[in-house]
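A protein chain is absent from this complex, but the other protein chains hold their places.
The first chain written gets the first letter, and so on, giving A, B and C; residue counts start at 1 in each chain.
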Amino acid sequence: MTLTHSGRIPVLKKKDFESDQEVRWCPGCGDYAILAAFLKTLPTLGIPRENHAIISGIGCAARFPYYVNTYGFHTIHGRAPTIASGLKSANPDLTVWIITGDGDALSIGGNHLLHCLRRNMNVNILLFNNRIYGLTKGQYSPTSEKGKVTKSTPLGSIESPVNPLRFAMASEATFVARTMDSDLRHMSDTIRRAQRHKGVSFVEIMQNCIIFNNGTWKPVSEKKTRAETTVTLEQNKPLIFGQKLDKGLRLKGLGAEVVEFDPETPPSDLLVHDVASPSSLHAYMLTEFDYPEMPIPIGVFRQVERPTYEDSLHEQNRIAIENKGKGDLKSLLHGTNTWEVNADGEEIRNDAVDV
Amino acid sequence: MTLTHSGRIPVLKKKDFESDQEVRWCPGCGDYAILAAFLKTLPTLGIPRENHAIISGIGCAARFPYYVNTYGFHTIHGRAPTIASGLKSANPDLTVWIITGDGDALSIGGNHLLHCLRRNMNVNILLFNNRIYGLTKGQYSPTSEKGKVTKSTPLGSIESPVNPLRFAMASEATFVARTMDSDLRHMSDTIRRAQRHKGVSFVEIMQNCIIFNNGTWKPVSEKKTRAETTVTLEQNKPLIFGQKLDKGLRLKGLGAEVVEFDPETPPSDLLVHDVASPSSLHAYMLTEFDYPEMPIPIGVFRQVERPTYEDSLHEQNRIAIENKGKGDLKSLLHGTNTWEVNADGEEIRNDAVDV
Amino acid sequence: MVKTVESRQSIVIRFAGDSGDGMQLTGNRFTDASALFGNDVSTFPDYPAEIRAPAGTLPGVSGFQVNFSSLDIRTPGDAPDVLVAMNPAALKVNIKDLKRGGIVIVNKDTFTGPNLKKAGYDGNPLDDASLDNYQLHSIPITTLNSNAVRDIPDLNRAFINRSCNLFALGVTFWLFDRPIDSTVKWIEQKFKKFPAVVAQNLKALKTGFYYAETAEMFPSQYVVEPAKIQPGTYREITGNEATAIGLVAASLLADTQLFYGSYPITPASDVLHHLSKYKNYNVMTFQAEDEIAAVGVTIGAAYGGLIAATGTSGPGLALKGEALGLAVMTELPMVVVNVQRGGPSTGLPTKTEQSDLLQAFFGRNGECPMVIIAPKSPIDCFHAAIDAVRIAVKYMVPVLYLSDGYLANGMEPWCLPEIEDLPKIPVTHRTDPNEYFPYIRDTETLARPWAIPGTPGLEHRIGGLEKAEITGNVSYDPDNHQKMCLIRQEKIDRVANDIEDLEIRGAEEGDVLLLTWGGTYGACLSACLQLHEEGHSVGHAHLRWLNPFPKNLEAVLRKFKTVIVPELNLGQLNMLIRARFLIDTVPFNKVKGKPFMIAEVKEKVLEVLGGGK
Partner (left out) sequence: MVKTVESRQSIVIRFAGDSGDGMQLTGNRFTDASALFGNDVSTFPDYPAEIRAPAGTLPGVSGFQVNFSSLDIRTPGDAPDVLVAMNPAALKVNIKDLKRGGIVIVNKDTFTGPNLKKAGYDGNPLDDASLDNYQLHSIPITTLNSNAVRDIPDLNRAFINRSCNLFALGVTFWLFDRPIDSTVKWIEQKFKKFPAVVAQNLKALKTGFYYAETAEMFPSQYVVEPAKIQPGTYREITGNEATAIGLVAASLLADTQLFYGSYPITPASDVLHHLSKYKNYNVMTFQAEDEIAAVGVTIGAAYGGLIAATGTSGPGLALKGEALGLAVMTELPMVVVNVQRGGPSTGLPTKTEQSDLLQAFFGRNGECPMVIIAPKSPIDCFHAAIDAVRIAVKYMVPVLYLSDGYLANGMEPWCLPEIEDLPKIPVTHRTDPNEYFPYIRDTETLARPWAIPGTPGLEHRIGGLEKAEITGNVSYDPDNHQKMCLIRQEKIDRVANDIEDLEIRGAEEGDVLLLTWGGTYGACLSACLQLHEEGHSVGHAHLRWLNPFPKNLEAVLRKFKTVIVPELNLGQLNMLIRARFLIDTVPFNKVKGKPFMIAEVKEKVLEVLGGGK
């Protein structure tokens, strides 16, 4: 089904996307910055307001749809990808956003995330990763560090965390990126690129929960250290970082190492970023980088094209209709094997023998 | 809780592990071979019969526990990892096997699999991958190829499959291997190594469903082509394959290529297999190999050590008891803040002021 | 020998053998011949457990039952008059069901040591007195068949015994005086690429037929005259197929695309399989990763404005409970098909039961009422599916559709309805932004507007938290919560304005009323009518809608001294009726994975009439 909207797209402003609901996060929560980046980005996409649909699960993050003046559905815990998939299948013209938290997406919702990604539904998934369950007041999540002391782990968590990007890569995602709540411009840019990608887009947003996990992203979120702790991924550019742009990454066997150099004369064998590298190993390798051994990569890790689920779904119907003709009630009821009973009670086969 | 069994372990035979239940798979099903390999391997492990517990979900594969004379639990669809995790936590001395199918493990059960792997429960997961739903009579599964025509996809599946090993790698599994129903010796060997691994072991078994997906593994399952279509992974050995052992794998950037050579003089720069390679990229790269571009790797992809979940769980209790003393009913009821009411109705605080 | 011919109104024959013996095929051929002969026909397969069992064992037995009649048949599942048992296990499993004095035809050759042992027989039942109550015909089918076909040129000798079933079919064709030509034609077509197979099968069929004619083993032939069948166009249909077609028809009548989200599960999978073939009807099917996802995508599609449905069986319905709460809270229209099977847990997955009624009512957290409809016959699956969609979109509610394994696999000839008799289903997606509020309601139905994403000016937010009455904003207001709980209940109650009154068959009032729901309709109606004809004051009323109940239910119940509630569970509707009307109803329960037999229902009624135990 395709919906039409008035032909001309009105020029929209940030405030056109602000809803009348009061925002209910704790003062200082990173979610505010994400909302701001989102509201700032939406008008730049050239999409009418009514064609956005924001689907969320449950959690602090999942309150997001209430604050955006588009279609919004605050569903149940972990299931946003399923509802979004149904909606997107029903109407591929919509721009569908999935807003989720680390618990929502990777704890209860891990399976739906996997399948949404591998199906390549053309939806945009923004995972607010604060490495904690915020809404339920502070238990460890699947992204919490081992040893994390929380309400439910007074002696520290004993589980190894899952890396959301690595999970997305293994789930055959076609767009995988990372950004952070403390960098408005980068967030906005990443959100825009995610939306532009035709296919599923998976974005991890490093988010601070000031109440239950304050400072969890400290090395990267603090402006003054960020240049040393992160490396920004840019297409076809060598991987260079550092306050003075004096460090870079170089392949070493099946892996990479940091090299330092004079910024004037960067070495020629630095690793060059390619989101569409023929092998997914490049991106997968980047997901393994963690501070302090390596800088944490920020940006788009991978972006490749594959037919989307909803396109293929509609395409099969189109082909079936083309081949068999559009079905109607009569053909539906009759099927392929009927017989007539005439007034005398005699029976006559109508069709080919049923084999 | 630790269970004791009679000190000496009796010498067990294959038939000690055969149950009295008649095996109910279709004649010719690959599951028979897996059962045979399993029954053959069990007596070699030196584990008393009563210390094995086989937990399965639902599916043809999941019938497995009935046929082995140990403890067995045929649970519900997709949830075997959870029940196995509870059991293993309750009694770490047990050897716990999870028997599952591609639908059971990766469709409905994908989330539990992820978490069981990253927790590093010391259980052995055998995934019978026939790339189809056998028990429900032939729908495509999450490992079915795109385009697969099945009962529910008359025009072909439109989903990209998930690679079980890649999924296991991203889920931080500590032991990842692949074997096939048509190679009894290799299966038996892999099962034994999986059991010996301390930590979670994930084994994909390429299995033929003769009724609904016959020949799905044809290139590797046929003895005569196998040498050309597969490469067997052996620790610290170069990756060499081919009927005449005249082909090998060599690194090329972030990836590998096939080289041909004279078997007498293999090149020195062939990729050498290391299950414990410092970077998981080596194993991850191997999971990407697929026939016909590359040989399909068979064997143990990765094996590293990490504390198991159940050990850490019990260890925390041990430490808590050591530090605080073993709790009893009196200390439990009293907690830290009580007061007395005496016969005159006067109240006296017993403990420190509650702050 | 003079050939006697006895005339019968209706016969039930059951073919039983090993899974590999081709019993489904045999049954289908017999059905086809009978339908073409002009009988009313109704069939019911009885599959073994979900997975193949070893040949010759009890769990490996597969059955197919055909009820053919000169009258209107209401149930395929009644006690058989004739049992064809291809091996000892088939005899063992099925003999208990046979009517006393019924005909047993066995393949004598299979009654040997190992087979008897596998079936759990100590001795040979053909030799002892255990079958004395039946008319036993013991035929060495394997030998006869092999003798007949072994000289066929190019015959694959490994498959020589594969035509035993056609030999048996030939025997029954003679016994019931069915013409064999339609089957001959079918064989010729089906195997046309394999002339040896055609020859083998034809030879077996005919040899069986002539053997029965000449062997003088049957004292008489039985003739079931053609039924007075209403003129029209017919097809055969199972319940699952009818459910699928009903949903597609509803989508055409609503002029809105159909979306079906499902995860395979016995016995519901066939609905998915059928629907996936209707792509040229623009039907979208979505095989989800599990049942939770299946209902999730369905909610999404409903939110997107489609006719949305999801389907499963008991364990899957349990998994969907939480998400169905969301559907109730957000008041989105959809149909939730549940094809009941034996429970609890994995239970008896291939067998029928009616034990999910209370789960359908109450299997969700909070006060979470849903409309519930249950089809009463394979054909009614078609109409009930349309009714379910009609109510869902009119009232903006999810509707639970309770089929069962018996209906799902049962097959009937279906006299196709006239297209014009199928009323359109009006669907309105709101577009007018004036005075739009997400939870403003239609005064008659209390339906909220269906405003779908993509519609300019109607942007709004919904979700699972309690909603403020009209605006739909999140509300923690205590009074609002109570009000909304009552409104959600009231919506369901008002559906009673839109459903048919309960009809009484048999006695209009009097001693006993049989109150039924779901797939037990046919057997119980037949029992009622037979008793009524025999002079008893017995009526029958059938609930197609379980929630809400029809408005005249209480009045109907009060017309009878005693109300019996037969159910394939431990008394679920019975409990609801007692609670609602404080009537001391009599439960009649069976939880054996099998449908009611007419005779057992009659017996129960007579017991109650006699004031017995």
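As a working rule, contacts are C-beta pairs under 8 Å (C-beta built on N, C-alpha and C of every residue); 3 or more make two chains touch, one makes a residue touch a chain.
This structure is a prediction, so every number in the text was calculated from the model and none was measured.
Trainee: Over the full complex, note down every shown chain the hidden chain is touching.
Mentor: A, B, C
Trainee: If the hidden chain were put back, which of C:G208, C:G311 or C:G342 would touch it?
Mentor: Checking the options C:G208, C:G311 or C:G342, the one contacting the hidden chain is C:G342.
Trainee: Of the listed residues C:R162, C:R364, C:R461 or C:K604, which contacts the missing chain in the full complex?
Mentor: Only one of C:R162, C:R364, C:R461 or C:K604 touches the chain omitted from view, namely C:R364.
Trainee: Would you mind spotting which of B:C29, B:L42, B:A61 or B:L94 touches the chain that isn't drawn?
Mentor: B:L94
Trainee: Touching residues of chain C against the unshown chain: what are they?
Mentor: Its contact residues with the unshown chain are 48-49, 58-59, 313-319, 321-322, 325-326, 328-330, 342-349, 351, 353, 355-356, 358-359, 361-368, 463-466, 474, 476, 478-479, 481-482, 485-486, 488-489, 569-570, 575-576, 578-580, 582-584, 590-594.
Trainee: Residue-wise, where is chain B in contact with the chain that is not depicted?
Mentor: Residues of chain B in contact with the hidden chain: 1, 3, 5-6, 19, 21, 48-53, 55, 58, 65-66, 69-76, 79, 81-91, 93-94, 111-112, 114-115, 313-314, 316-317, 319-321, 323-330, 332-335, 337-343, 345-347, 349-350, 353-355.
Trainee: For the chain that got dropped from the picture, name the residues of chain A it touches.
Mentor: Contact residues on chain A toward the absent chain are 22-27, 58, 60, 63, 74, 76-78, 107-108, 110, 133, 135-137, 139-140, 142, 151-155.
The rule is simple: only the chains that are shown with their structure count from here on.
Trainee: Give me the two chains with the most inter-chain contact pairs.
Mentor: A-C
Trainee: Where the centre means the average of the CA atoms, what chain is farthest from chain A?
Mentor: Ranked by distance of C-alpha centres from chain A, the top chain is C.
Trainee: Could you grab the centroid distance between chain A and chain B? Build each centroid from C-alpha atoms only and quote it in angstrom.
Mentor: That pair's centroid distance is 29 Å.
Trainee: Where in chain A do residues touch at least two different other chains?
Mentor: Chain A, residues with two or more chain partners: 111, 114-115, 313, 316, 319-320.
Trainee: Which residues of chain C are in contact with two or more other chains?
Mentor: 279, 289-290, in rising order.
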